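Complex shown without one protein chain; remaining protein chains in place.
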Amino acid sequence: MADKITFLGAGSTVFAKNVLGDVMLTSALQEFELALFDIDLERLKDSENMLNNLKATAGSGCVVKAYTDRKEALRGAKFVVNAIQVGGYDPCTITDFEIPKKYGLRQTIADTLGIGGIFRNLRTIPVMMEFARDMQEVCPDAWFLNYTNPMAVLTNAMITHGGIKTVGLCHSVQVCMPHLFDALGMEKDGVQTKIAGINHMAWLLEVTKDGVDLYPEIKRRALEKQKEKHHDMVRFELMHRFGYYVTESSEHNAEYHPYFIKKNYPELIDRFNIPLDEYPRRCVEQIERWKSMREELVGSKNLEHQRSHEYASYIFEAMVTNQPFKIGGNVMNTGLITNLPKEACVEVPCLVDASGVTPTYVGDLPPQLAALNRTNINTQLLTLEAAFTGKKEHIYHAALLDPHTAAELSIDDIVALCDDLIEAHGGWLPKFQ
Amino acid sequence: MADKITFLGAGSTVFAKNVLGDVMLTSALQEFELALFDIDLERLKDSENMLNNLKATAGSGCVVKAYTDRKEALRGAKFVVNAIQVGGYDPCTITDFEIPKKYGLRQTIADTLGIGGIFRNLRTIPVMMEFARDMQEVCPDAWFLNYTNPMAVLTNAMITHGGIKTVGLCHSVQVCMPHLFDALGMEKDGVQTKIAGINHMAWLLEVTKDGVDLYPEIKRRALEKQKEKHHDMVRFELMHRFGYYVTESSEHNAEYHPYFIKKNYPELIDRFNIPLDEYPRRCVEQIERWKSMREELVGSKNLEHQRSHEYASYIFEAMVTNQPFKIGGNVMNTGLITNLPKEACVEVPCLVDASGVTPTYVGDLPPQLAALNRTNINTQLLTLEAAFTGKKEHIYHAALLDPHTAAELSIDDIVALCDDLIEAHGGWLPKFQ
Amino acid sequence: MADKITFLGAGSTVFAKNVLGDVMLTSALQEFELALFDIDLERLKDSENMLNNLKATAGSGCVVKAYTDRKEALRGAKFVVNAIQVGGYDPCTITDFEIPKKYGLRQTIADTLGIGGIFRNLRTIPVMMEFARDMQEVCPDAWFLNYTNPMAVLTNAMITHGGIKTVGLCHSVQVCMPHLFDALGMEKDGVQTKIAGINHMAWLLEVTKDGVDLYPEIKRRALEKQKEKHHDMVRFELMHRFGYYVTESSEHNAEYHPYFIKKNYPELIDRFNIPLDEYPRRCVEQIERWKSMREELVGSKNLEHQRSHEYASYIFEAMVTNQPFKIGGNVMNTGLITNLPKEACVEVPCLVDASGVTPTYVGDLPPQLAALNRTNINTQLLTLEAAFTGKKEHIYHAALLDPHTAAELSIDDIVALCDDLIEAHGGWLPKFQ
Partner (left out) sequence: MADKITFLGAGSTVFAKNVLGDVMLTSALQEFELALFDIDLERLKDSENMLNNLKATAGSGCVVKAYTDRKEALRGAKFVVNAIQVGGYDPCTITDFEIPKKYGLRQTIADTLGIGGIFRNLRTIPVMMEFARDMQEVCPDAWFLNYTNPMAVLTNAMITHGGIKTVGLCHSVQVCMPHLFDALGMEKDGVQTKIAGINHMAWLLEVTKDGVDLYPEIKRRALEKQKEKHHDMVRFELMHRFGYYVTESSEHNAEYHPYFIKKNYPELIDRFNIPLDEYPRRCVEQIERWKSMREELVGSKNLEHQRSHEYASYIFEAMVTNQPFKIGGNVMNTGLITNLPKEACVEVPCLVDASGVTPTYVGDLPPQLAALNRTNINTQLLTLEAAFTGKKEHIYHAALLDPHTAAELSIDDIVALCDDLIEAHGGWLPKFQ
């Protein structure tokens, strides 16, 4: 039997193209079966067609196979890629944004922390635990590459409660320095970086060239750029105030802190160019765009692909060839970042080779960065507590500890908001007591 | 030479009466010299007179001696009690309350956390470090009993940077259960408690009688009582929402969280009966009351004293007699509370005997309590960073991480507020860069 | 139903007299039932009679009751005292000494470490795990006071694998300083001590009077005394070489190290006055003495008792009255001794009150003491590994890591010796693979 890469949520056609198209272009991976699974059978079929077209143009030896039985898709897998979304834009994302809005609580993305992130976790964790149970049965030694958000909590759940070898992967690490340097017109070649923290709030701890710290120049240019409107104003402000650049975008970070979306300071939305309701807007656009994209991706016999910067195929390659590859990965904090809680999932440099994904030691973060991370970890850990005890009170705790939610609402409103969200989710959530 | 107990801030006549009056009533301590020091020579003289009157009525063998040279007061001390206040009501407490008020930031006590707590720390730490240097020279093995607030940060500084054997002591631990039980009309006899956390936010983790958990009855009565106005409403609400009773009073806890003093919800002040500006009001009353009290305390040849519940004399007694005594003490978190940062000062059960103050192991706090503690520890650790690096940016960080300040103000206002406070403090603060 | 103290191994009449006689003399414990259990029904009856006589002379309110069903004896217990011995002098102790002797491996006590200690653990752990299962069912909240040796391993097993609240208790802590001071003609009054390490190898870390270190005088006198033969020569030599006095006696410590019983240096036996085969000799004497003692203890209607120094009744009293009591107890190393493995059971100062037995923080031991402890912990942890994996190879590992065994024998002989001991034990051991 051939080795097997199983892709859960394979109906994400664009992402499947990137990850599995990359695999088809990697010589060490040509004997793998690419096993596709999705609960949306139409999208599953689309991805299968698209990949078979790619296979033909790339001349790949990989076998593409779509499954309607998840356990069969997973059976014997060596690698599992997870890109599912539970509840979709309609109804769940709509719920995540509209109900808080009634309480005057505004969000931008809601896929990580905050009230939206909490409920996204609560509806996704049970599905992930089903994956873990299946994997324990049919591929207990497989590596699970999680791309689904909220990254930190889901990866934590999969490792701690699922007992599966998991690494969480997020583009924000790879693009952090290039994005910043492009924005500031600085040269990227030969730049060394060190990034660690938690997913979506990891920190560019070091950025040097030939041993010279580039931060003074970065900060000088950033202050200059900040005089005009641009799309990264929240992050530049965070760097200005806390001294370090953060991995995730300004629209995300706007809702991880109590500083930007404030009823008392409505002018900050404009001043920091904060796109409220950004994520649902993107969802609607994406859905609208799908029709034309579908034509292009699924219908085109001559579909081409260039190996992308997604970590997945490089990780498979490193594990298969034993050539070391370095990633920023999400793993449990087994003493790696010494001033963050041991129960947290952290994003740190990891070494990948035939031994798997091995995290490296970081030590203490600068104290202000550890403090900011801890405010987010508080909500993460209480969300996990809610998911695994089934107690409603821990949902309230998670929301009460969220920096943005707690800054904006009273305790009564937070509790009522949680109750409303539980009710609106209906069957998308397990029962809480 | 006799053994010596040195009292720094001996001009706090009432507190000196309690602590040193207790000593005079403890048979094992009759051979101690009671060495008084204060920078206010008039108040120092008052305390000396008061204690000599007490000595006569109590028939104590202790020798009372006032010093105007601090190092001489400390020389050869076995125990040092610290009850100083730096900057006093006027000007520093006035500054701590009035300047934030201009930014719309209201406080109740401002002696622990929050913007007031940060600056109280910054002006007190340098004085404490002078004490530490003196002690290293003239009584390096003495035990330092710190009663000065902000407790957690000052005790941390004294241990970590001062290198002095220190325990921080606060009444809130002793009176926690009795206060609660009195308020609810419950019987205190035979009740077992376990309390741990951080100073002013330690938690009544266990409260049992004959092995039976009393929390269900406590919560039932508390919910009932909460239907009417009373003076402990914030704590009852915290217990209702987070499941555990906290050691410090409602007026304190109102400002440790982002939930109670909110511009967006002005009705909460009345609803939870929150006494804004409580501490300056008390200061003014105390100053006014002093004239009559002085008569009574200093002028009375027949002054009497009954041994109080202050820990100090019991600690001295336990150390001298080797009879074990249990206290709730503030110590460094050397793995004692396993889900709070190791850099924090924690309040845990300690064993006192001839071996000194030995902290006991607690383990993990319930996750929601650890999370609440961590939000306060964030500000504590950044305040220490500011004090010991001399960098202004860390003062901003401390204020930006304070849950109440960050909920109410924008980044710009927080930074401006810090700058105003630095300027207003003038020579009361060291220079920051 | 009355509160209940269950005594397992109640046929140890002398020890039952001490522990339960103490209970009868403690006013706070007069309403307890004293539940006796032993598999030797004759000895059980003897202890019951003895205790009923004691009850009469003491006028105690305790009810004495003997059980033949272990689970019934444990049902509803608040405290359980364990003083069992598995396998007895004949056959198991004889086996433990005679088979090693064939390989030229000599022992003194063999109840702690060494080849004898390993097998004593292996035959006792399964019985203790039965106790734990019973307790989980009928008294899951009871405190288990373990007096059975090997203390460190059995206590570790009971906590880690049994899930029972356990403290291990050993006289060697209490008598350490008095024994030493009596031997050296020094005054014990007002002496402060601090003792920590592992059971039978805990260290007198501090010994002071009025703040003055007494070690220089102790060592001066000890060197003098060492010029003549006496019964504590091994410990004095250890103190001379490693700087600290150890809790357990010279006859025990002779076999915990590779330094004293050496085929290459046979003269050391005489020089350090080492009583080889001491434990079986004591067993024989005890058995012979029992006939006359039985008359005295069991037959005497006027049997009297004075409260002893055994910790048990003081622990019960402290838990019932909430008056703090300090003990040296064996507990898991939850970061208490920072340079010993976290998996080890350590002996440290503990606070006892209504909250139970709470261990205190010790920190680093002097490095040479930690090193000596680690050599013994190696064997302890591998013995646990053998017991809980059922793998014979880990028995070999335990023996191969034992300092005395490894110094004296070759690998082949150690393995053969283990095989012989497994065979000789027959049904006293579970099956190993």
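Lettered A, B and C in written order, each chain numbered from 1.
Everything below uses one rule, namely that contacts are C-beta pairs under 8 Å (C-beta built on N, C-alpha and C of every residue); 3 or more make two chains touch, one makes a residue touch a chain.
This one's a predicted model, so the numbers in the text were calculated from it and none came from an experiment.
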Contact list for the unshown chain, restricted to visible chains: A, C
Touching residue (missing chain; options C:217, C:277, C:385 or C:420): C:385
Residue of C:166, C:330 or C:375 in touch with the missing chain, whole complex considered: C:375
Among C:32, C:396 or C:428, the residue in touch with the chain that has been omitted: C:396
Sole contact to the chain not displayed, among A:229, A:309 or A:326: A:326
Of C:283, C:406 or C:424, the residue in touch with the unshown chain: C:406
Footprint left on subunit C by the chain that the document does not show: 237, 241-243, 257-259, 262-265, 268, 339, 341-343, 367-368, 371-372, 374-375, 378-379, 381-382, 385, 393-394, 396-397, 400-401, 403, 406-411, 415
In subunit A, positions touching the absent partner: 78, 141, 190, 192-194, 206, 208, 211, 322, 324-326, 334-336, 338, 349, 351, 353-355, 358-361, 363
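Note that in this section only the chains that are shown with their structure count from here on.
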Numbering shared by both copies at the subunit B-subunit A contact, with half separating same from different: same
Identity of the chain that, by mean CA position, is farthest from subunit C: A
Distance between chain centroids, defined by C-alpha means - subunit A, subunit B (Å): 43
